[in-house]
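Remarks on the structure that follows.
Note that one protein chain is taken out, while the other chains of the complex remain in position.
By letter and in written order, the chains are A and B; residue numbering begins at 1 in each of them.
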Amino acid sequence: MNQTSTIPDFVSRKSFIEVDGRKRAQSLFDEGTWKELVGPFDRMESPWLPLQGVAPQFDDGCIVIKGKIGGMAAVAIALEGAFQGGSIGEVSGAKMAAALDLATKDSVAGKRTAAILLLETGGVRLQEANLGLAAVAEVISSVLALRPHAPVITLIAGTVGCFGGMSLAAGVSSYVVMTREARLGLNGPEVIEQESGIDEFDSSDRALIWAIHGGEQRVGMGLADALVEDDAEKIKATIREYVQADLLPEYRSQQVELYRDRITALDTSAQIDPISLRREWNNTTTGGLR
Amino acid sequence: MSEHIGLRGRVWFEALTGNNQPVSGDPGTVLASNSQIGDEIALFLCVVPNPSSRFPCVRDGQVGLEEAFTLAHHLRRVIAEDREKPRAQKRTVIAIVDVKSQAYGRREETAGIFFAAAASSDAYASARMAGHPVISLVAGQAFSGGFLTHGYQANRILSFDDSGIVIHAMHKEAAARITRRSVDELEELGHQIAPMSYDVHDYARLGLLYKLLHVDDPQNPTAADVEAIKHELIGAIQDARRGATDLSNRLQSDAAKQTRKAGIAVRAALEAQWQNA
């Protein structure tokens, strides 16, 4: 009825987070260049979930896609947040670590292969407890082995966020890209309330949660590199930039003295105000293209 | 058991290094010492409780912001000092682990404890990958994010074998609550499903440990106990120097081949398909 010129941007925009992990990962690649590895038809499921009465998933909630991004070799590893909260189990964790290790092998041999981790996860899968935790330790190690040879880009897009052990994998990545809808932290609000009481963290306080863990805050305080809209094209373009980026001599999680001094300077007599912290920490010394 | 968290860490740090005070400039929650073991000097690191920490949520032996960055600071210094040395001369790092968990606090989340923990894991893993033998001795508890921050990047993990040892992703009470099981049921389940177990002997079945060690009374070690543990640590250091600098050894033990066979199979499948993609 109206003229086309008045149709706002978001009508034609394609949402990234409304599709599942597999489609998100696929959408990052140059058309016709990608292939899924150890997909659902290989049926490599968790051996531990059925023992505890829980239906497994054919891909264990971890999707590995190899192909080209901006003409360069890349592998995307996505956790499906709708399956067991995107949790890391033995199989999903091994898939992630193995894909990173293979990217490292190719990169060291001269074929630089970037990795994109699409993290939508609450952390370790409770039903696989110690094997999940061990897998997280291995994923962290594998990210660090690849990072000097090719970019490792963590993308946290959806509303599950990235919590628990996998937040460390985000922390050691070359770059972290987030949407406003995404959150990043070690302990979720419910866990803190449970462990330390409602006075420490009121998990029903939505504003507080976003102020602390939200994408805008994490980028604003320099612990993530780019804030992107929930727009498949824009996310694809941002990821492509980082895939093509030059390697840096030092990444954020190696800047120990800078951050140790910042922690030393914190006034801990009361809770820390997120906005003030953002102002104090906002800096251009961290890696990033912006 | 919970009232003893961190005590064993301190006891063993002192027994192995002769020191029990933090380095000047460090928080009271981190003990670091360059001390003799066998015929070399190693960097020993331990996180201990400090009831007067300025961060309330680490006072019982949790690993928080200051702890993570202080560990990383000591590790980065060793890496830098030994950068030009051949692998055989890279200083050994020994993490004595007795940590309740990561800190569950708002201050910590606000200031990015995920990133602090990442920086410490990075430093431990970087030391290992640079060729430093990195050995963890689990003397008490090793829980979730606390263990990821302090000790889980080691290339050899040793643990005492008594009932005071707990290596796990989640506290028993929290796990029971979330899985809607009683603590008793959870313990029973653990014996059937090894990764769920709170018993270190079941943990050993996962194939992640280099060795289980026995000390009659780990909270009050005798001189002979300390000598025996030193001997084991030296053996682990020598083995680490000979081995790979990645974590592949955690998949190669007989126990791992049995318990982690799904993970091993998925790795093999991915490698096979990777070539043709």
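Everything that follows uses one rule, which is that a contact is a pair of C-beta atoms (placed from the backbone, for glycine too) under 8 Å apart; a residue touches a chain by one contact, two chains touch by 3 or more.
Everything that follows uses one rule, which is that contacts and distances are computed from a predicted model.
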Report the protein name recorded by UniProt for the chain absent from the figure; options are "histidine kinase", "Malonate decarboxylase acyl carrier protein", "Multiple sugar transport system permease protein" or "Amino acid/amide ABC transporter membrane protein 1, HAAT family". "Malonate decarboxylase acyl carrier protein"
Partners of the unshown chain among those that are drawn: A
Out of A:Ala82, A:Leu247 or A:Ile275, which touches the unshown chain? A:Ala82
Just to verify: which one of A:Gln57, A:Thr121 or A:Gln254 makes contact with the chain not shown? A:Gln57
Considering the whole complex, not just the chains shown, which residues of subunit A touch the missing one? 20, 39-41, 43, 45, 50, 53-58, 80, 82-84
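The working rule: only the chains that are shown with their structure count from here on.
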List the centre-to-centre spacing of subunit A and subunit B in whole Å, with centres computed as mean CA coordinates. 25
Taking the touch rule as given, give the residues of subunit A at its contact with subunit B in the complex, in rising order. 35, 37-38, 42, 44, 46-48, 51-52, 64, 66-67, 90-91, 93-95, 97-99, 102, 124, 126-138, 140-141, 144-145, 164-165, 167-172, 184-187, 191-192, 194-196, 200-201, 212-213, 218, 221, 223, 252-257, 259-260, 262-264, 266, 268-269, 271-272, 274, 277
Touching residues (chain side subunit B, partner subunit A) in the complex: 54-55, 57, 65-66, 69-70, 72-73, 76, 101-102, 104-119, 121-123, 125-126, 128-129, 144-145, 147-149, 152-153, 167-170, 174-175, 177-179, 189, 192-197, 203, 206, 208, 246-247, 250, 259-260, 262-267, 269-271, 273-274, 277
